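Left out: one protein chain. Kept in place: all the others.
Order of writing sets the chain letters: A and B. Residues in each chain are counted from 1.
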Amino acid sequence: MIQNLIDGVLTGSYLSLGAIGLTLVMHILRFANFSHAELLSLGAYAALVFDALVTALVPVLAAKLGPLSLTYALLIAILISMVLTGISAVLIDRLVFKRVREKGWELSMVFASFGMALIIRNVIGLIFGLSPELYSKDIAFAMILSRDPLILVKPDQVFVLIAALALMFVLHLILSRTTFGYALRAVAENPSLAQVNGVNLARTVTAVWLIGGGLAAVAGVFYGLSHQVIPVMGRDLVLPIFAATIVGGIGSVYGAVLGGFIVGIAGNLALVVLPSGYTPSIPFMLILIVLMIRPHGLFGEARA
Amino acid sequence: MPIWAHRSMPDPLLQVTGVTAGYVPDLPILHGVSLTAERGQITLIIGPNGAGKSTLIKAIAGLIPVSAGRIALEQQDVTHIRPDQLAAHGIAYVPQNDNIFRSLTIRQNLDLALRRAGGDATARRDRLLAQFPALDEKQRDKAGTLSGGQRQFLAIAMALATAPRLILMDEPSAGLSPKATAEVLDHARRLTADGVSILLVEQNVSQAMKLADHCYILAEGRNQVDGPAAELMGDKVVGEIYLGGRRMGAA
Partner (left out) sequence: MIGTISYLVFFATTASILAIAVLGLNLQWGNTGLFNGGVVAFFGAGAYGTLILGGTPQDGHLGGYGLFYPLALLGGMIAAGLMAWVVGLLTLRLRHDYLAIATFGVAVAFENLMRNAEWLAGGAKGVRGFERPLRDALGDGFLYNIAFFFTVLIILIAVYLFLERLVASPFGRLLRAIREDEEAAASLGKTPSRIRLTAFITGSVILGLAGGLYGTFYAFVSPQDVLPTLTFQIWAMLIVGGAGNNRGAVFGAFLIWGAWTASGWALSRFAPIEAQLYTGSMQFVLIGVVIVGMLMWRPQGLLPERLVVSQRGSKE
């Protein structure tokens, strides 16, 4: 039970990171982006590639950080992956979503995002193969927090949680302390008023994709550290991330953070009562419950 | 050419000539509207509901496409201006509804408006707040908690943040108590004393007429009548037709 709770919090940390970008995109561009989870895969695979590259170029960086399985090389790879995934998100928008958007048919963007999800996911499969990859082949030893009940935590998991919380805190500072953050929130609330107040919409959209993509990359790597890196990870993550945004309220960054943890914890706690085969259905159950009792989520506002 | 296109004063601040504009292509709401706003004056636009007053203001602000005609600010063409470039041209716009960001605090609203102002933003924010004591007290509250009158003041303060030459104000008194209306309109009058010009849309015709220098009447997307506010107010026909609330026929 306590073990499930802890695992849930850890799952929540990468779901939240993924949901933040998704909720912003859904709110500002007004479409459910079914390809967002593929940005997580993209980030995870980019990190895999650059980890290998950095390790090959500068072998000393293969050293591990303390008790973690994470190496300095991977840390650098994550940063590179954040940038690349952010840029990819911007490019995908420019090449596909923006064009569909400019045709004036908002709803079609959902279709386009499904198509993009299929393309990205399967191209990754074609390039990297369908079998799972790991960042580190060494077996990471878990720390035993308690023997009765048995509670195990891997050092990597602690790192994932702390790093995720740190990133969210940085994002919080940006949103609540900088005029750039105010501009983002302004666009989310009222795009045309934001424009009148000097905010450049196109540039804000680019910024949103960069942030969303960067956070998605980290989320993807953290998923890979906790599980494994596979081409279909996006398929398995898309519903939990959507559930996180709906639970939190579409458009609310804080809602996405909380929603991510709720979805993560609920999924793991459900293991106590349900066979593990049912785990993929839990996010949908949460969506149904939220729609029944609080359709606009914890922090969301009604918006047509 | 209609007479209102040639008001005699030389070198007006804003010159709108024959503007046709609307929300959807091929469905114009404005049909060749013209108007002139002079420096340091309040230019008033009135007309029945749906006349196209807000649409005209949005066209000037670059929020909707202008399909014909020309808008010039101090002789410079601003017809297809991008709304986020308004401030750079010395124009500010206070929309009719939803003119502040409810989820931001008062201070954040102002800081956002001051973002491109340059110089010492904090000092400028303090100067703005000094003009509006009611806002000063609530700096850290969410703007959504403000009363109607306070919201209008915040919206006006945000407009002033960029030190504009011209403020477009769309019904700043909508939904306000008579007392708040008087305060907001008085404030507008005082601004002109500082050299700011105002293009004002108002439903409170009698109050607004007293403040305004020049007045345009719009109906069904077309100019109807215009003239010095004092003259129009005295004009029996105009008063009867407009203040009687009847819809104006085509001129």
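For this structure, a couple of remarks:
Here, a residue touches a chain if its C-beta (ideal position, glycine included) is under 8 Å from a C-beta of that chain, and two chains touch if they have at least 3 such contacts.
In this text, all values refer to a predicted model and were calculated from it rather than measured experimentally.
Screening A:Leu91, A:Leu130 or A:Val272 for touch with the missing chain picks out A:Leu130. Here one chain is not drawn; of A:Val110, A:Leu175 or A:Leu271, the residue touching it is A:Val110.
Mapped onto chain A, the footprint of the missing chain covers residues 26, 30-32, 34, 96, 99-100, 103-108, 110-112, 114-119, 121-123, 125-126, 130, 235, 238-239, 242-243, 246, 250, 275, 277-278, 280-281, 283-285, 287-288, 291-292, 295-296, 303-304.
Following the convention adopted for this analysis, only the chains that are shown with their structure count from here on.
Inter-chain centre distance (chain A to chain B, centres taken as mean C-alpha positions): 44 Å. Touching chain B in their complex are the following residues of chain A: 179, 182-183, 185-186, 189-190, 192-201.
Residue ranges of chain B in contact with chain A, taken from their complex: 61, 63, 82-84, 86-87, 93, 95, 98-104, 108-109, 111-116, 158, 162.
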